[in-house]
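Apart from one protein chain that is not included, each protein chain of the complex appears where it belongs.
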Amino acid sequence: MTLDVGVIGTGMIGQDHIRRLTSVLSGARVAAVTDVDLDRARAVADGVPGSVVHDTGQALIDDPGVDAVVVTSWGPTHEEYVLAAISAGKQVFCEKPLATTREACDRIVDAEVATGKRLVQVGFMRRFDPQYRAMKAVVTSGEIGAPLLMHAAHRNPSVPDFFTSDMTINDSTVHDIDVARWMFDDEIAAVTVLKGRISRKAKAGFNDPLLVLLEMRSGVIVDVEAMVNAGFGYDIRGEVVCEDGTVELSESAGAVVKLAGRYSGRVPETWKERFVGAFDLELQAWVDAVSAGGSTGPSAWDGYAATVACETGLAALRSGLREEVVLRERPDLYAKEGVA
Amino acid sequence: MTLDVGVIGTGMIGQDHIRRLTSVLSGARVAAVTDVDLDRARAVADGVPGSVVHDTGQALIDDPGVDAVVVTSWGPTHEEYVLAAISAGKQVFCEKPLATTREACDRIVDAEVATGKRLVQVGFMRRFDPQYRAMKAVVTSGEIGAPLLMHAAHRNPSVPDFFTSDMTINDSTVHDIDVARWMFDDEIAAVTVLKGRISRKAKAGFNDPLLVLLEMRSGVIVDVEAMVNAGFGYDIRGEVVCEDGTVELSESAGAVVKLAGRYSGRVPETWKERFVGAFDLELQAWVDAVSAGGSTGPSAWDGYAATVACETGLAALRSGLREEVVLRERPDLYAKEGVA
Amino acid sequence: MTLDVGVIGTGMIGQDHIRRLTSVLSGARVAAVTDVDLDRARAVADGVPGSVVHDTGQALIDDPGVDAVVVTSWGPTHEEYVLAAISAGKQVFCEKPLATTREACDRIVDAEVATGKRLVQVGFMRRFDPQYRAMKAVVTSGEIGAPLLMHAAHRNPSVPDFFTSDMTINDSTVHDIDVARWMFDDEIAAVTVLKGRISRKAKAGFNDPLLVLLEMRSGVIVDVEAMVNAGFGYDIRGEVVCEDGTVELSESAGAVVKLAGRYSGRVPETWKERFVGAFDLELQAWVDAVSAGGSTGPSAWDGYAATVACETGLAALRSGLREEVVLRERPDLYAKEGVA
Partner (left out) sequence: MTLDVGVIGTGMIGQDHIRRLTSVLSGARVAAVTDVDLDRARAVADGVPGSVVHDTGQALIDDPGVDAVVVTSWGPTHEEYVLAAISAGKQVFCEKPLATTREACDRIVDAEVATGKRLVQVGFMRRFDPQYRAMKAVVTSGEIGAPLLMHAAHRNPSVPDFFTSDMTINDSTVHDIDVARWMFDDEIAAVTVLKGRISRKAKAGFNDPLLVLLEMRSGVIVDVEAMVNAGFGYDIRGEVVCEDGTVELSESAGAVVKLAGRYSGRVPETWKERFVGAFDLELQAWVDAVSAGGSTGPSAWDGYAATVACETGLAALRSGLREEVVLRERPDLYAKEGVA
């Protein structure tokens, strides 16, 4: 009854998911790992009793001892591994992005649709965060009327030197893009990116922060502050404004200290701290769904739509204009959302 | 030592200021009133011992028993009364707007500059609100770095039937326009107005809410949600995002109740409730300054710049485009801000 | 129409009330001052145009130019001045305590009752604090059921060297005693004082903090943490626990700052900061009531009952036991509370 999982990619997030599957979640274990850096893969496997190391992702996927696959490798390699898992008929959990181009996502969607069943879940963990779920429950309930606007902020404390404005869209804002689609059960119609005053902390040529405007097909506007040099912490904000009221994410709970003229509480330090519970719930949901024979949660379609919106966002970042999001027709396979 | 004030306009806000000058503030009394509806003026004067009624604003201004003038009449009449007060050499407190057109404001600025001293204070009361002042103190202190963005929301519970999208700009957003200029000691360079999904509560042809984007000359972007059919209360939000941290207005203090599965606190019901303290402090500051021989606080220049920004906002509302704000040179008279 | 007020006692609180009467409130001015230190009285009067200095409190009270009296002198002198004012038939606002002994308060009550009308208001300013009033409104409304318990904390940042445990009862807890009586429209039946672990900041022989238990006649228990070396700020907490819910004072509103891993807000630094609005409302209410011919607010009875409860608290501090509060019959003059 235990799901034997193979993990492709043993970097930071891969190691975190391996820890989760091994020591936190119920019903799964890590049976195999691989990585482009095999030494790292072997070092990681040494800490996971019963796991083997494969030379390639394909070999791992082909291993009959692997029931299902987790892809946490470098983004540009996602397409290959996800397609291989689909081809092998194995369920696959792929960290975002599903793939780095619209065309690659297209190929994944086509391949999955051809099998006639869902095999792919994409790692948009915010859908599993208790606060976001509580917010969506309020919006969906109708108790505060129809949604009109959403205000969001995505603040990272700092980023590595190689980070660029493009990555602000592709790596940070992509989560807000998915939240917007999920929150309103709607597609994004257009994206505008505003570049304002630049933080002294941004290296040359880097526009930080950005103000990203998402227009949903319903007309709902979502404004997203995306700032990756915020310094003070990892701060995720959100407020949905509806016809009769609003709903917003609260500050994180915890101990409130009074000292030296201030009352104060903690702002999470990293995304790991902020979303640790969401990652646990996300991967447990995947393990449970796969063990039950299916796949739920964010789909390949969600991965496709997010990548297309990011591409549109990059175009908007370059043009300074409002750019329209052009999506293919949604296949029937994706008619139902996986997460209420 | 008591300032004898004449009040032109005895509608809701005029009556509120009369109550304030008579029963709340120190150092002033209402010596004379007038209104386009003289019956209303007489009824109001009946409740203010020692006050007289004048047939016209000009007569009131000319009354040697009137030391200083408060203008709370209908917006289109402001120019006439403010110019008359300047001409009479009397200090004048004018509710916003200073005047309804750029040209009218120009004439007031010219007239005041010609006298060589400040005679006009405009009723932007938020500059006196303790929360906004605490926010500005943090921004100005530099402790959280240079400002980059500001998020604001201006939510009215409801509006009368005659309200229009134009009035959302001119009557509501004008306060956020002034706050932006004051908070950053900077002028607005451009305005964009986004129309999204329309609340079911907005009557036909009315775009509610609006998302107004103000670009400061420094590059700071201010996004303002302006919604006048919010229903749940009068809710004013603001957060300034700086390089090292943020500062935001807290929820209003008060009693927190736990009942029936919720903890809850009050959202102000009206602008009177939310800003009652700010109005008191604003008018007391004016009384004190005038009694001391000068005038401080928001100036005719501030009134001019706000009106021009509103006109630009209306153009942006119509064009759907980013519209640039074009200001005359700022006269030296207005080199110093009146409120730190 | 302006009330001419004489102020006896020009120390810190006296000067603050003089500033308030002169520059903040409506309808009053300071006509005369005196102080045990006449040089100080003269220095203060110099800053108040139109005020005169009297050699003694009696002379000030006798001054026909003085309509009403404010007593802000040293506590042990209150009885003399309040009795003199009653004798002169003048309204008197007396800072707490009304008098320092039960017997002295008795004499004041007797004297006032003999006049057949209320002439005395005692300075329990919390009854005018908007937060406390909101709390009482909830309790009185019945919406959360009948009150059962109250938790309170009274934290001073620090105290002068001459401060003692007795003063923790008489000068700090006296406010919580009055709040309890006012909140529940009830008298205190018994007091217990617990001495626990002593702060390193308390000087030798000083028990700080204390935990004071007040039992109301209804059975409602009020626990009061009284700590006068709290260090971090002036922090006043309160929560009333009722059958169906609770109501508590919120943290002070203001700007919330995010910086260096924390979100934080200000704790008031001093009682002046925390209760500045309450003092303004309190004294304005007195000026208005006196100008209207009467006196409302906390009465001589409230002053009497508070002093008796403090005396009982001191006995409890010494005995370590539960001590019962013994009150005289309440004269009919005080049948109605002054503040709803």
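Letters are used for the chains, namely A, B and C, taken in the order the chains are written, and counting of residues starts over at 1 for each.
Just so we're on the same page, contacts are C-beta pairs under 8 Å (C-beta built on N, C-alpha and C of every residue); 3 or more make two chains touch, one makes a residue touch a chain.
From a predicted model like this one, the values you see are computed outputs, not experimental measurements.
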Full-complex touch with the removed chain, picking from C:Val36, C:Ala59, C:Leu211 or C:Ala260, is C:Leu211
Contact with the hidden chain, among A:Asp46, A:Glu103 or A:Glu143, goes to A:Glu143
Residue positions on chain C contacting the omitted chain are 145-149, 151, 153, 194, 196-201, 209, 211, 213, 215-216, 218-221, 223, 225, 227, 229, 231-232, 235, 241, 243-246
Missing-chain contacts on chain B, rising order, are 232-233, 235, 251, 258-267, 269
In the full complex, chain A touches the hidden chain through residues 1, 22-27, 49-50, 130-131, 134-135, 137-138, 143-144, 244-260, 265-266, 277, 284, 288
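The working rule: only the chains that are shown with their structure count from here on.
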Between chain A and chain B, the Cα-mean centres are separated in Å by 44
So, in whole Å, the Cα centroid of chain B is separated from that of chain C by 37
In whole angstrom, the CA-centroid distance of chain A from chain C equals 57
Listed in rising order, chain B residues that touch 2 or more other chains are 144, 244-246
